[in-house]
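Left out: one protein chain. Kept in place: all the others.
== chain A ==
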């Protein structure tokens, strides 16, 4: 299983900070599409993804136990 984290507006839309999702073997893009469709998220275009706290590419493959985070455009500072 994989812990999938949501932040900012994504957290509000999903209604949870994190979900347990079986994502092993999927690409980041495939998981993004799955989550997008399941939760009817508004904008996912500019959302970045992190695997185990490091930015990942859309074609990176998720391993068992990886923590995935969907990261909307940041606005710190």
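Just so we're on the same page, contacts are C-beta pairs under 8 Å (C-beta built on N, C-alpha and C of every residue); 3 or more make two chains touch, one makes a residue touch a chain; residues count from 1.
Please note the rule applied: contacts and distances are computed from a predicted model.
Participant: For the chain not present in this complex, what protein name does its UniProt entry give, out of "Transketolase", "NAD(P) transhydrogenase subunit beta", "ABC transporter permease" or "Molybdenum cofactor biosynthesis protein MoaE"?
Facilitator: Per the UniProt record, the undisplayed chain of the complex is "Molybdenum cofactor biosynthesis protein MoaE".
Participant: Of the listed residues A:15, A:40 or A:77, which contacts the missing chain in the full complex?
Facilitator: Residue touching the chain left out of view: A:77.
Participant: Pick out the residues on chain A that sit against the missing chain.
Facilitator: On the chain A side, contact with the omitted chain comes from 5, 7-9, 12, 45-48, 50, 53-58, 69, 71-77.
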